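Quick one: structure below, then a few questions.
Excluded from the complex is one protein chain; the other protein chains are retained at their positions.
And now, chain A:
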Amino acid sequence: MAEPPIIELRGITKTFGEGAAAFQALKGVDLTVERGDFLAVMGPSGSGKSTTMNILGCLDQPSGGVFRFLGHEVQSLSKDQRSLLRRRYLGFVFQGFNLLSRTTAAENVELPLVYRGMGRAERHAAALKALDRVGLLPWANHTPAELSGGQQQRVAIARALVTDPEVLLADEPTGNLDSERSVEIMKFMAELNDQGITVLMVTHEPDMADYAKTVVHFKDGLVERIEQSERLALKQGASA
């Protein structure tokens, strides 16, 4: 029996504002994400990709439709229940890194564990392990201001990884990085995906989308088309 999909969106709509000023950002999105997939979401600005990501990240609620995440009907959950879903299953990587300034890399990585009620020593050990995974162990006691952009994004990835999430959500993770650092980060994300983490990424750079397995194109609040990326095609070609 096939495993049920990790994420299922059925007829998702999202309307901002009311009355005459109402704007429908999503007009009925259907999307299924299988466990272990690496999804790149692309589309022009205003196409609804960010709104979709916010809903997938349980940060925002859809106006209509069904959003199943690991068997939970997210659209009917309360704010706190959604917080708990994020805490347990999701890791976030943002375009602007969003690290706490004046807080060391290790402490930033520890942050999600704080809300899991983990003890101090245990937390610190886990943070160092996650930093080691992204190759930043020697920078554990540096603050974001002392790190390069690429390093900061790797700290952010370590923060997302430290809880062993089911799904990693990345919103333009390379948007603030030069091409060399971008490739570095993307390779790392692909590696994580190979280790079994489902990755959802928003990007507008086709080069970055090439690292994904599946590319979803958005247009005018709808999924325009879904295609397999070249990488996956290459991989499948190699294994065939």
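We take it that contacts are C-beta pairs under 8 Å (C-beta built on N, C-alpha and C of every residue); 3 or more make two chains touch, one makes a residue touch a chain; residues count from 1.
The rule is simple: contacts and distances are computed from a predicted model.
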| item | value |
| --- | --- |
| Chain excluded from display, named as in UniProt, from "ABC transporter permease", "Heme exporter protein B", "3-methyl-2-oxobutanoate dehydrogenase (2-methylpropanoyl-transferring)" or "Response regulator" | "ABC transporter permease" |
| Residue, one of A:Phe38, A:Phe69 or A:Phe92, that touches the chain absent here | A:Phe92 |
| Residue of A:Leu111, A:Leu137, A:Ala190 or A:Leu222 touching the missing chain in the full complex | A:Leu111 |
| Those residues of chain A which, in the complete complex, touch the missing chain | 54, 57, 59-60, 79-80, 83-88, 90, 92, 94, 98-100, 102, 111-112, 114-115, 117, 159 |
